[in-house]
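For this depiction, one protein chain was excluded, whereas all remaining protein chains were kept in their positions.
We just call them A and B in the order they show up, numbering each chain from 1.
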Amino acid sequence: MRYLLFIVLLISACAPNAKESEINLDQLSWKDITQKAEGSTVNFMMWQGSPVINDYINNYLIPTVKEKFNIELRITGGQGPEIVQLIMGEKQAAVKSGQVDMVWINGETFFQLRQIDGLWGPFVESLPNAQFVDFNDQFIGIDFQQKVNYMEAPWNVSQFALFYDSARVTTPPTNLEELEDYVKANPETFTISNDFSGMTLLKSFLSELSGSPEGLNGPFDESKYEKLSSELWEYINRNKQYFWKKGTTFPKEHSKMDQMYANGELLLGFGFGEGGIEEKVNQGLFPKSTKGYAWENGTIKNANYLGIAYNSTNKPGAMTVINFLMSPEAQLRKASPDGMDSNTILDPSKLPSEWQAKFEEMPKRKYGPEMADLEDKAIQEPDPKYMIRLFEDFRTQVIEK
Amino acid sequence: MSKLKSIALWAYVVAIMFPFFFLLLLSLSSDWRYPALLPEYFGLKNWVQVVGTESGLAYSFFISLVISLSVAVTATLSGFFISRYVSYHKKKGLLTMLTYFPYILAPVVFGACLSYYFLRIGIFGTTAGVIIAQFIIAFPYALIFFSSFWNEKIKNYENLVSTLGGNRWTTFTKVLLPMAKGLMMVCFFQTFLISWFEYGLTSIIGVGKVQTLTIKVFLFIKEANFYYGAMSCCLLIIPPVVLIYINKRFVFNKLI
């Protein structure tokens, strides 16, 4: 009995290493790749928390890739940390044929996956639609001060922005000084989430304290960080008695802030996607009087990307789907304010004129600002080390004090 | 005193029913902000939006039902029988204590560590893998659950039946099962629900290929839009409610 079980375990222990698909891009033409992809299944791990994104994926992307390339696209739920955990787990267990082929990631996850060599590539320059992308654009070709090096394909680009309820706040704060006045006049209606979004706001604050939008560019600078961050913590601790819950605690997640803004507890909010308010107003979550705006010294602008897992068993399939997602057709569809409402990563000047026209004809947003409106207030994502330190110190210097 | 008592009972009933009504109302609402006591919009908008953009909700419901029923039936039955061996064993104390250990490791950690071995063995991405994973969580629960059932009294009954010439089958069907049916009901529900609401381990072991209903709608509960969150809550809790009703009505009543 016991021996039997051991044998079963032993056999199954070998199972995940059975098949492996390694392809050499130098020897394959794009036609070969699409041919290999034909009839295959691609597993795509992505965040599924938004109905408009799910609509785009389930009712447009999945049927279209099935029709065009005969690819079965399967969606797996999971965002940043879960993707990292899965790939790290597979790496740990030496799984050669991974469970996911492509992943939707932002700079934070890209940085983590690069650390553990979790991504396969470089593959992006082999995609035909890469010709429409301007990789010299610092917001697309550089991710967290790190060259993307064709390891991940850009999918959306967006700028961080703040928003406020114009029915209840007449002039929203646009710099730290005004914010101080604002929280004193409207106590308990502002806070900072202790997550990626909140840290992104803190990065904008640090940049303002440095005196210039470019203040944090370049590699991590310990002494600069020490100086600026101690000013920042001093500023927050001085004012946190006017924050939500008198600054005794901070919301764990950004979604919680959105909820509190939606039911009227908070009057200021922030987020990527130029604030991400269009969809939420359309859903009846945010009041129609919501308006988005940028910080005077600028807010972070960055892209999010599609990557291929290091142990994907269907790299040609993943490449085919990613290439399609970067096509003018798929990008145009994604840009509609009624739909996914996300900015294209394609450079209009590189597009054929018919597509340029189509992108121009796209209706404008009703509530949120356009990315073009915020363009001169865009700042680069600083070195990831800043984020690591902000996370650590926001906890020890503010939350636990 | 008796007035206080009946107030308490009514308060309990109201407290049980209120969440169901409130969540349903919230899922049908929109534009509902402080200080409004009632929503500005009331209708099917949220349901149409989410159900329309999700594909395969019915299939997810079906697969969830299959998984949860398998886990609940096997865990309850095996827990019942094996807890008998454990309880009558010479080293009963030691064995019972060991049963607790899976829960001493916090569930989140258990999930994270266990997934390594599942990846290693290669049983993931399949319904069977998910059932095994959930069974590993539900089985010790059932064991502990039934451990209080077996005692000297029950043993005496068993001995009595065999003295009177009954075989093991009659012992179980005529004596033990009727005596344990109330507990088995509760255990069945608890293990069914452990499985039905299991998210962490299922999402790791199932890696999106086993899309249980919980996996599909769980996400909305944590996202910004609480109207969708309320809808997801409804989708999650209505099936167990129906099951409880059916069980109370057709299974439990017949047993009595």
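The rule is simple: contacts are C-beta pairs under 8 Å (C-beta built on N, C-alpha and C of every residue); 3 or more make two chains touch, one makes a residue touch a chain.
Here, contacts and distances are computed from a predicted model.
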| item | value |
| --- | --- |
| Identity of the absent chain, which is to be given by its UniProt protein name, from "Cation acetate symporter", "Cytochrome C oxidase, cbb3-type, subunit III", "ABC transporter permease" or "histidine kinase" | "ABC transporter permease" |
| Per the touch definition above, residue among B:44, B:66 or B:105 touching the missing chain | B:105 |
| Candidates B:64, B:147 or B:225 - the one touching the absent chain | B:147 |
| Residue touching the undisplayed chain, where the options are A:145, A:194 or A:312 | A:194 |
| Residues from chain B at the interface with the omitted partner, ascending | 5, 8-9, 12-13, 15-17, 19-20, 22-23, 26, 33-37, 78, 81-82, 84-86, 88-89, 93, 95-110, 112-114, 116-117, 135-136, 139-141, 143-145, 147-149, 179, 182-183, 186, 189-190, 193, 197, 218, 221-222, 226, 229-230, 233, 236-237, 240-241, 244-245, 248 |
| Contact footprint on chain A, counting only the chain that is left out | 1-2, 5, 81, 84-85, 88, 91-92, 108, 112, 115-116, 187-188, 194, 245, 248-252, 259-260, 263-265, 387-388, 391-392, 395, 399-400 |
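Going forward, only the chains that are shown with their structure count from here on.
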| item | value |
| --- | --- |
| Rounded Å distance between chain A and chain B, as computed from the means of their C-alpha atoms | 35 |
| Residues of chain A touching chain B in the complex | 9, 12-13, 15-16, 43, 45, 47-52, 54-55, 58-59, 62, 74-78, 82, 85-86, 89-90, 92-93, 95, 99-100, 253-255, 258-259, 262-265, 280, 283-285, 287 |
| Chain B - residues contacting chain A, complex | 30-35, 40-41, 45-46, 49-50, 52-55, 112, 115-116, 119-125, 203-204, 207-209, 215-216, 219-220, 222-228 |
